[in-house]
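Please read the structure below before turning to the comments.
In this view, the complex is presented without one of its protein chains, the others remaining in place.
Let's turn to chain A:
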């Protein structure tokens, strides 16, 4: 007998997988539903991650350290300290604010307050200090930056370092952002594991129901691929439909949540972010769905193939 082409047998496997999916509507619906929920959990985790990274970024932005200089400090001394700081690896940015600049900023900040404007005009000397504001690469490094300043040869021109006043606040913010990212990762891993296990188990039960059919196919002379192929297609179909269902629920849901969220966290636009990454999101969810379905079936069917 002439061996038929791979293309034809592939077509046959696809067709048979689709027929099985259609005929076992109930079981397919159950498996697809479970997977859709699992994938929704996955999408939810992506929202959570987006949230934590936004919040952590936002908190970290808030933290900086300023060095205030004595009024008799010369500009080149300050600039020397600035360039020293800029050579440090853990310093991201150093901003020099001269006395004049500080006054300008102060005036601008209070331009509506006539009393302050008048009192400033009365003054002969500029009462504000020159300062350097420093951003670290990582908020945990402020202590070492403060220490570096303490040991600098030009320490005498430094009046005060704001780190020591804000130390507790900085530490607390650091603590919060650290536990936020750690907790987020922990929850992500745990829930992802639950989703995978539930999906896998559903597929395993679905295939267990067909144990006898698999045995019969083998007795009629089917090779492992004849038996396995349609099941993999079926698993892939669960994954495909589940991911489409999950996306169809996810986007309206975050649209709804995003609207509510904007009122108290205006700088986090959830919906915008996920619309902007629609392609990526689609690939991740559909990809995970297909992978879960196909690999789940592959593993679940393995033990039934030894007849």
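As a convention for this text, contacts are C-beta pairs under 8 Å (C-beta built on N, C-alpha and C of every residue); 3 or more make two chains touch, one makes a residue touch a chain; residues count from 1.
The working rule: contacts and distances are computed from a predicted model.
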Q) Under which of the names "histidine kinase", "Sugar ABC transporter permease", "RNA polymerase sigma-70 factor, ECF subfamily" or "Cell division ATP-binding protein FtsE" is the non-displayed chain listed in UniProt? A) "Cell division ATP-binding protein FtsE"
Q. Among the options A:29, A:216 or A:283, which residue touches the chain absent from this view?
A. A:216
Q. Which chain A residues touch the hidden chain?
A. 1-4, 8-9, 12, 20, 23-24, 210, 213, 216-223, 226, 307
